[in-house]
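The complex is shown incomplete by one protein chain, all other protein chains being positioned as in the whole.
Naming follows writing order (A, B and C), and every chain is counted from residue 1.
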Amino acid sequence: MPMDLEERDEFRAVCRDFFAKRAPVDRLRRYLVEGSDFDDDLWSALVEQGWALLAVPENLDGGGGGLADLVVVAEEAGRALQGAPLVTTIAGTFVLARYGVLESHPEVLESIVAGATVTYPMGFDPTSLGERTNSAHLVADARPGSYLLVPSDSGLDLVLVDAMTKTSAVETMDLVRSFSDVGFDSSVVVASIDDRQAAIDLFTTAVVMQAAESLGVARAAFDMTLAYSKERKQFDRTIGSFQAIKHRLADMYIELQCATAAVAGAAESIDNGSEVLESIHTAKSVGGRAASWVTSQAQQVHGGIGFTWEHVLHLYIRRAKANELLLGSPAWHERALVEALAGEPVS
Amino acid sequence: MPMDLEERDEFRAVCRDFFAKRAPVDRLRRYLVEGSDFDDDLWSALVEQGWALLAVPENLDGGGGGLADLVVVAEEAGRALQGAPLVTTIAGTFVLARYGVLESHPEVLESIVAGATVTYPMGFDPTSLGERTNSAHLVADARPGSYLLVPSDSGLDLVLVDAMTKTSAVETMDLVRSFSDVGFDSSVVVASIDDRQAAIDLFTTAVVMQAAESLGVARAAFDMTLAYSKERKQFDRTIGSFQAIKHRLADMYIELQCATAAVAGAAESIDNGSEVLESIHTAKSVGGRAASWVTSQAQQVHGGIGFTWEHVLHLYIRRAKANELLLGSPAWHERALVEALAGEPVS
Amino acid sequence: MQLQLDDSLVSFRDGLRSYIGHNRPSIPRLPGSRSPQPEDMAEFKAWCAGLFDNGFVGFDWPEEWGGTGVPDPLKDYVVDLELADAGVPRPVGAFNLIARALLEFGADEQKAFYLPRIRSFTDMWCQLFSEPDAGSDLAALRTRAELVGDEWVITGQKVWTTHGHLSDFGFLLARTDQTVSKHAGISAFIIDMHSPGIDVRPLREVTGATDFNEVFFDSVRIPRDNIIGSPGQGWEITRSALAHERALSLREDSVVDSAARLLELVQRSRADGTVPLSGDDVSRRLGELTARARVTDLLGMEGVLRAATGTSGPVDAAIVKVVFSETNLALATFGVELQGADGIIAGPASRVDDGHWQEAYLWARGFTISAGSNEIMRNLIAENGLGLPREPRPERSK
Partner (left out) sequence: MQLQLDDSLVSFRDGLRSYIGHNRPSIPRLPGSRSPQPEDMAEFKAWCAGLFDNGFVGFDWPEEWGGTGVPDPLKDYVVDLELADAGVPRPVGAFNLIARALLEFGADEQKAFYLPRIRSFTDMWCQLFSEPDAGSDLAALRTRAELVGDEWVITGQKVWTTHGHLSDFGFLLARTDQTVSKHAGISAFIIDMHSPGIDVRPLREVTGATDFNEVFFDSVRIPRDNIIGSPGQGWEITRSALAHERALSLREDSVVDSAARLLELVQRSRADGTVPLSGDDVSRRLGELTARARVTDLLGMEGVLRAATGTSGPVDAAIVKVVFSETNLALATFGVELQGADGIIAGPASRVDDGHWQEAYLWARGFTISAGSNEIMRNLIAENGLGLPREPRPERSK
């Protein structure tokens, strides 16, 4: 069901509206105080209304979305900095669908329809893949009942996180997403895709969805900053009337537009199967740097108020930086882009 | 005769005054039209008044300047973008003096006193030194009668450029300094210092003098730009009243102050013999980048007028970039700085 | 990174390809601001006229004047792309701008005389806007036009006039009223560039080449009817014509091509050791710049798509301009830097690309300054795009 431009704009509006109602910033504040964990109520709503099933093929009663559509959801999820593992579940399901696992393993599909989440380790890149392993580092939002995709040089293993797995929490900069290291034995492996390309596909899909999420994070920080700069007065002028601030905001906006184009281009590349590596490396280089820079500048423009714990801005800064470092840093992707274009390592 | 702060300020004023009178910008324009070459009249005046002999020890009737004083001359020479090979002659003489060559070879000293220039190749760095060689690449202002210092792993050879040497001109970005490749045989080698440290000393001295020259180049471009921004009106305001331009100029000034501190620090380090490598790498990293950036920004602020051949600004841009690339790029010096601090290669 | 073309565009493109195949001129394609050689002008004009005749250019004009009346930014984009890929000249000069001005504001007699000449590319046109004291602030222009009897008498100076030395007609902005605020007193004219009193002098740029001109007007007389629209309407006419001007720059100095050229250079140097690379961070920096270049192209394509669907944002063009010009500068700078000390060697003696990167470095500042400096672009983005308060404008200060 690839959408045309107009449909996609409508879809975006629906997404934004959903998160604005179900995952408002105040909810975020509450999670800050109570500690970071999974937003169960929100996840239930997302499952109920079909958001979690957007990447499930249409013939399996899912949304059948291409990545060009799915990145819209990821971006809006980032904008809301919502606390449910929607982005990983969509990306993971997308890859499972591509390799027919949802059809060959109906019990997996059934669980996902019933609300099981999908996740994967976020510290890997294609050069760090090794032999098939029984552990995963820096897994986002792993919880009993989650499906965990474990990439290796041999392909992908699908693991059910349950009482048989050993999950140890890892404290990170990102206060509104939980991370853990997971250990397991073969008894919990529910499916295996013996194809290295599946691991690469998980990586490219996850990178694009992450870049889209970061774009949303940066857009939210930008919107806050633009509004603040029109409101806040210093020296009897709104600070947005100072040319230094105007040009800063212009630069932030330019970076957002660049990231937008890069994310859309990468999603289309995956959908079309053309120049996939070149496009996702571009998306992470431009988008990863943009999100960190924009959120950091947002803090500078906010001044003291943006330096307080109570202001939500730092949650966006933290997410942008964490995403920048996970799934290959921009520097890693930049070298990989040159290698992909050259067809060989270049130094 | 190390000067104190006040003496050095006076010395700087004398230098600036000399170049303002003897090497004004109009002279530069003339050289542009007539083609780039050595400014003979100016050189005669520099020799006559003792500027060329500032690094000759006092006991040999020279100025006996330490580098902390000599960089002042280099900076002011850069500010005037004057056409005589003063910077190389001073740096070369400084190294010859350090190794006693002026005392052991009175005929060399005599020639220098009479107006012979000293020069060296500008494409080398300590990692590119090889076996003793009979050629030199990218030599600045080589001409019959010049002394050429040729560095190698074995030390320094002092070569007299004359009819026996083969000099071929190299066209470069730098329109007011001539470059050539020089080939020679052993008959023109007038002295040899068999000590690798002498080649290193030539490098460190040349880097600091170059950084000082670039600083002067950048200061001149900055001064032009500051004056222009106070004069030029657009939208019924002087462009210097726009905050974007004000902050740009502030940033340019900050970079100049950083480069100033770095150059002074490096010159003192050589004079004191402490942290020499660390200091010269710092000077080239900060100073090399600063000069290119400041001159390039100067052009942006000047707009169209600074993009014309007739405006002298591009001569400053060209010199800053050429200096940046010669004698080790900033990137090379940055890696070398880390290596010097670590005592081993670091990757 | 290619636009997906539908069937009708594919057929349009194939038609153009075939046309180029059968009619390829012998003259070279030149970068955006370079002028054809005088001896090539006849063939150049004939080639451009053929593109009009065969519906590849000017198809958007009203049917009455030889077009289809249907603008199509995707077709424009395809034309730009194909001409560039085939390495054949594209039509240059101010013909597009003046046609827009005449179609919207011209008198019937003006349309009847000039529009057919534009389609047959009988004349070369130049644009006479910028002045030494009116760069970013175009409305500060001082060239005067005074009505004396039945003629306008023009006195003043223009600068940065592309193709001025080859032009038959100019699209001139001049001040007809000194008493009103800056924008209000400006009028638009057509001026015969062969009129007595016009002195066109080549202007030398930082690279040493001459691509532009200064144009001096010493009491140049032109007929009263050569004004476009009414006196004082010049600003409105110009803004409208510029708004219709297609962003042609995209394929002219492709930053993706530059990045690819740099990669080739780096690979070659690995093979034959000719380039003293500046070190092991080359790959990362090249990757960052390549990503930036690819995004520049993506933004440009998105601009084309938005124009095609009528959803262009008010500052899309400004954003592309800033990103393109700054990426281009960064690429050229890196192209020089990665040659190490030999990066100072210029011209044919240069060991790499015949000194291309040294010249590109000096040239690149032109793009961040001209066609609205990037400072002006950032103001536009902040004010028109983001709704931030305006800088003081001349209207207010007079």
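Note that in this section a residue touches a chain if its C-beta (ideal position, glycine included) is under 8 Å from a C-beta of that chain, and two chains touch if they have at least 3 such contacts.
Just so it is clear, the structure is predicted and the values come from calculations on it, not from any experiment.
Chemist: For the full complex, which residue in B:103, B:278 or B:310 touches the chain that was left out?
Modeler: If we include the chain that is not displayed, B:278 is the one touching it.
Chemist: Using the touch definition from the top, which of B:16, B:105, B:132 or B:246 touches the missing chain?
Modeler: Touches the omitted chain: B:246.
Chemist: In the complete complex, which positions of chain B touch the hidden chain?
Modeler: So the residues of chain B touching the unseen chain are 5, 226, 229-230, 238, 240-241, 243, 245-247, 249-251, 253-254, 257-258, 261-262, 264-265, 275, 278-279, 281-282, 285-286, 330-331, 333-339, 341-342, 344, 346-347.
Chemist: Please identify, in ascending order, the residues of chain C that touch the omitted chain?
Modeler: Residues 279-281, 283-285 of chain C touch the chain absent from view.
Chemist: In the complete complex, the non-displayed chain touches which residues of chain A?
Modeler: These residues of chain A touch the chain that is not shown: 122-124, 138, 170-174, 179, 233-237, 242, 244-245, 296, 299-300, 303-305, 307-310, 314, 317-318, 321-322, 324-327, 329, 331-332, 335, 347.
Here is the rule we use: only the chains that are shown with their structure count from here on.
Chemist: Do you know which chain C residues sit against two or more other chains?
Modeler: Residue numbers touching two or more other chains: 280, 375, 378, 391.
Chemist: Two-or-more-chain contact residues of chain B, please, as numbers and ranges.
Modeler: Answer for chain B, listing residues that touch two or more other chains: 242, 244.
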